[in-house]
Every structure is written in C-alpha cells, then in structure tokens.
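Every protein chain but one is kept in place in this view of the complex.
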Amino acid sequence: MNFKELKREVFEANLELVNRGLVIYTLGNVSQVDRNAGIMAIKPSGVSYSDMKADDMVLVDMENNVVEGTMRPSSDTKTHTHLYRHFDNIGGVTHTHSTYATAWAQAKQAIPCFGTTHADFAHGEIPCTGELTNEQITRDYEEETGVQITDTYKDRNPIETPMVVVAGHAPFTWGKDGAQSVYHAVVLEEIARMAYLTRTLNPHSELLKQEVADKHYLRKHGKNAYYGQS
Amino acid sequence: MNFKELKREVFEANLELVNRGLVIYTLGNVSQVDRNAGIMAIKPSGVSYSDMKADDMVLVDMENNVVEGTMRPSSDTKTHTHLYRHFDNIGGVTHTHSTYATAWAQAKQAIPCFGTTHADFAHGEIPCTGELTNEQITRDYEEETGVQITDTYKDRNPIETPMVVVAGHAPFTWGKDGAQSVYHAVVLEEIARMAYLTRTLNPHSELLKQEVADKHYLRKHGKNAYYGQS
Amino acid sequence: MNFKELKREVFEANLELVNRGLVIYTLGNVSQVDRNAGIMAIKPSGVSYSDMKADDMVLVDMENNVVEGTMRPSSDTKTHTHLYRHFDNIGGVTHTHSTYATAWAQAKQAIPCFGTTHADFAHGEIPCTGELTNEQITRDYEEETGVQITDTYKDRNPIETPMVVVAGHAPFTWGKDGAQSVYHAVVLEEIARMAYLTRTLNPHSELLKQEVADKHYLRKHGKNAYYGQS
Partner (left out) sequence: MNFKELKREVFEANLELVNRGLVIYTLGNVSQVDRNAGIMAIKPSGVSYSDMKADDMVLVDMENNVVEGTMRPSSDTKTHTHLYRHFDNIGGVTHTHSTYATAWAQAKQAIPCFGTTHADFAHGEIPCTGELTNEQITRDYEEETGVQITDTYKDRNPIETPMVVVAGHAPFTWGKDGAQSVYHAVVLEEIARMAYLTRTLNPHSELLKQEVADKHYLRKHGKNAYYGQS
C-alpha cells in the first residue's frame, strides 16, 4: 500500500467515527500504520471533520517525527505510536470519548463481561488502566498514556481484548487496520452501554459463565471459528 | 409462496431490523419458514446488511441442512429450526442484541409486566431462560440455546408471549411470519426500556393489576378483540 | 371549520407524533373536536401511519357514534369523548405511550415539578391517576379511563395542567386543538425525562421553589404574560 492509499483509508476511518455517532466536534482520532515503512497516518489535531480531506492526514514515523503533511498531527500521536511499538500485531488505533465507554473510564472500573455481545468481541473483562502518577503527567503526558495502556496489558493479549478504558479519560481500541479499530470502538460503546444498564438494573448482576464466554469468543475467533463466511 | 418470495420477505425483514435501529453491524438475524415444504430462509452469517441481496438468503431444512444458497447460514440457525420444530404455530423468528432487552437478559431477570404497553403484546412477564449447563455448551451450543427457550415455555403459550430473553445472551422473538417477529422485536425493545426506567425510578414498582393486563391483552388478541380494523 | 379541514388537521397532528419520535407503529392517537357540531375527528384504530390518509380520520359524536368514516375509530375513542364532555375548554386530545412519561405512569408516581421547564407548561405536579377498580375494568374500560382522569382533576384546573399520566398505562395530554395537544405531549416527554434524570441523580432532589414555579408559569400564561410575540 502506498501512502496515498494509507491516508485515504485513515481519512475514511475517521469519517466513519462521525457517521456512527461516536464523536462530537473533533474529539476522536484514528490512525493506521504501514509496518514495513514504519510510518503511521493520523488525523490532524483539532481539525473539523467536515473540512478535512484525505490529503490532510499526517504521516508520522514511530518516533513521532512528522514525515509528510503541513498540519500538526493529533495531540494523541504519541499514544498511538506507543501502542504500535508495543503491540506487534495491530495495524490501526482509534481513540474516542464515546459516552458510555467514557463513563466507565471516569468511574475507573473495568467493564465486566455480562453477556455474549461482550464475549463475541473481547475475551474477559475490558480492563481499566491504573492512574498516572504526577511524575508521569509531568514527564510526557501522551507517551505515558500509552504506558498506562501497555502496563495494563502486561499479562493480557491485546488481540483477544482489543479495547481498554483509560482511567479518568476515555477508551482506546485497536485492530488489524484503522477500519477494524473503528469497528471495535463502535462495538465497545454498545458493550459499555449494555453493561451500564445491566449494572444499574441489578447491582449484583453476575458475570457471564466462563464456559459461555469462551464458547462465544472461540466461535468467532478461534482456529475452529464458524461465524461469518471465511 | 415460492422460495424466491420467501427469500425476499426474509431479506426485507432483516433490513427492517436495521431501519428500526435494533442491530449494529451483523448482530441480528431473521428467518421465516414454509411449513408445507419444511424449509426456512435465513440471513447468511456475518454478512453486512448493506452488501446483502435477497438472493443471498440461505434455504435450510428443519434438520439444518442447507438446501439452497452459496453462503453459510447464520450461526444461530440451529436455534431457529429448534423453535420451528417445537412451536407449532409460528412462522418467523428474530434474534437481536437490542440494547435494553439484552440488559434484562444480562441481568438474568424476566421483564415484569408494569403497564399496558407490555400487556398489549405479551400476556404475563417476558420470561428469562435458565442458564446452560456446561454439558449443554459443549454438546451443541446453538441447538441448546433453542432448548433453553423451549424449556422455559413448558408451561407457557408461545403465541401469548412471543418474546423471551436468553440468560446472559439476548432476546429472541417470533410471530406468524418474519415481519411479525421483527415487529415483536421492536416492541420488546421498547417494553424493556420502559421497564428499565420504571424499575430504576422506583425499585418497588408494582406489577400491573392482573385484570388490566388481561383486559389489554384480550382487546387486542382474544376472540372478542376490538383493536384494529379486522 | 368544515369537517374536511378538521380531518386534515387531525391527520397532520397524528403524523407530527411520528415525526417527533413519540410513537412506534400505531401506539398513539390524536383527536380534535368541533364544539359547535359536537363532532370529533380521530385516528382510525391500528392503522399504520405511513398508509393513513386525511380522509381516513373517523368522525364521532360525543356519544361515541361514528357519523362518518369507513374505518373503526381508535380503540381509545371513549376516553377522548369523555375528556371533551368534562373539560369544557379543550379542543384537542393526544394519547401516546412515550417512553419516559409511560415510565412515570408505570411507577404510578406524579411527576414532581423540579424546574422551570416543567413550570413553563404545567402548574404544579403532573398528576398520576388512581387505579381502576375491577368493577370499572369490567364495566367499560375506555370510558373508565376517562373517569380516572377526570376524577384526578376534581380539584385541578385542566388548562393549567394539560397533561396527566394514567397509572399503569401511559400519558394523555390536551390543548386548544389537536396540534397543541401534540405539542404538550412532546413537552411532557421531555419534562418526564428530565424528572427521571433528576430523581435518579439525587433521590432527595427538592421541588422547585413555589415562587419560581409561579413566576415561570405566569410569564407564559397569566394575563400579564410576556413570553412570545402576542
């Protein structure tokens, strides 16, 4: 894939965020990486979705240097590159402040697996990161937001749980490319909403039985998956 | 009705799910049965609603053999055929993960009859199934999801209560054809939402008086029904 | 106004219910009365809003006799005529099952006046009726639903509080004509939603100070009203 195509895909993935109702104004961003080139395309910072063109996407290397583009990249750029450097098998990252996922982030609680909708997309709870120390905030805030996430995944598989809520902040999701990371952002918001309703309907709601969770996850993702056409 | 017509009706019923806002991506499916032929048409598995054509609907017999179609049928196929085999008088089945109905399913609670909106469409509570045993999950998950439902209806009339929430999973609804099963899915989501609000507004809300529930159900469904034009 | 015009206005008021998102399928109805003729136009029972034409509206006299129209009138017809017979100064009635107002009805609670949005449209709480006795249900259900409402207004002014929730059922609103009764139905749903959020945010939320409630009601409705252009 050449960079022109990369920028077009990232542009379209960013617009999809708006079409799905996940962002208001400029509160979200999607990136996609070209692993061979070590180059990521990402939305420019604070630019309105309606004014944005494919060519406005900014190309950035894995050390956060702008290699093409006249605009400043998203202020969350360092979080994106951090995730690409630490999660080997991901190709796209999405950050939103979608309402229900953000509520869980603000409540500083992992999203429990209450049902099969959740189990279809994430294996186990959707974790909530720890909080940043004051030292981290001062040092390099956006980089350390990435650290918050990768610390949370020390004993987790980012492919099996491609979504996280950052404590006091908002969700990040990822996938094989930008489009799939947006797909996961949409699904996360719905999972977060269902979990909110489940919890407030009955504060003592129990987790989905582990065996059902495994079954659902594996029918979509395991080597014996039988969901879909492939 | 020939199979071409059957497939078109099932196709349209599936699209109606999207138009009514009940499903995101591919998280839902509708089927309709031709009782004489013993053939059901159902949505293919994991295919995007925007790409889908009427001709993509898959024809399956009551033992889950594909009799026509190039795609794999919905992964929930065995649940659908199970319902057709056990509920004599139904002609269509809908499965969604609609938000509020799923919240009740995840909270593993039946939806109490709090008002006449509920009573107009379902006689008595909308039941929540029991949970699957580990043996059931291993044996044949989708078939056993059907068993969960039919077990719940051992002492219930599926025509009088054409909707159920499956514990830890999501709702299934049915009707005389695919279109009516979608209609019941839409209505169930609204009933589930109202019941959620009623319960959280006042955790001690009482059930609708049985006499009013009977009156409302019967003015629409009894032999002396006087709602509508027929 | 001739009956053709009356039917057109009632038709449009019914469509406005759909456009405002207050009803799904056929779950609502609007009527308007010609006081001189003693004739009310009302939506036919159970007819889809998309199929309905102005000419399908049914004309009914104050004793519930159909005087024009080939369809059966709304099954709630007797409640409408009851209200016209007992509330002298109203010209239109709307019945919906709008979500939040219905939740208050199902919780069998009056909607407290928590703020100026409420006070702008209703003076004091929006009452919840008592429950029907078994005798009333058997006798004449729809007529008695009207009695439930008028009993609730024995010491209330229906013009100052043009909206009510019927216990275990749903809201009714009224106004100078069909269009204004729809306007009140839309406003009631928003008031009901705000009150739900206020109550669940803080179960001990206090009522709006009576002096502010009076001020707001009177700046819109009193003889010294100064809101709007007239």
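Each chain gets a letter, A, B and C, in the order it is written, and its residues are counted from 1.
To be clear about the criterion, a contact is a pair of C-beta atoms (placed from the backbone, for glycine too) under 8 Å apart; a residue touches a chain by one contact, two chains touch by 3 or more.
The model shown is predicted, which means the values in this text are computed figures rather than measured ones.
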| item | value |
| --- | --- |
| Contacts of the hidden chain among displayed chains | A, C |
| Per the touch definition above, residue among A:Glu5, A:Asp55 or A:Glu131 touching the missing chain | A:Glu131 |
| Contacting the left-out chain in the complete assembly, out of C:Gly28, C:Pro44, C:Pro73 or C:Gly115 | C:Gly115 |
| On chain C, residues whose C-beta touches the chain left out of the figure | 114-117, 183, 186-187, 190, 193-195, 197-198, 200-202, 205-206, 208-209, 211-212, 215, 219, 226-229 |
| For chain A, the residues touching the chain missing from this view | 24-25, 27, 44-47, 71-72, 75, 97, 99-100, 102-109, 131-132, 134, 137-138, 141, 168-170, 196, 199-200 |
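Basically, only the chains that are shown with their structure count from here on.
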| item | value |
| --- | --- |
| Arrangement of touching chains [line / ring / star / complete / other] | line |
| Fitting chain B to chain C on CA atoms, where both chains share a sequence, rotation angle to nearest 5 degrees | 90 |
| Distance between the centres, which are taken as Cα means, of chain C and chain B, whole angstrom | 32 |
| Whole-Å gap between the CA centroids of chain A and chain C | 46 |
| Sequence positions of chain B contacting 2 or more other chains | 200 |
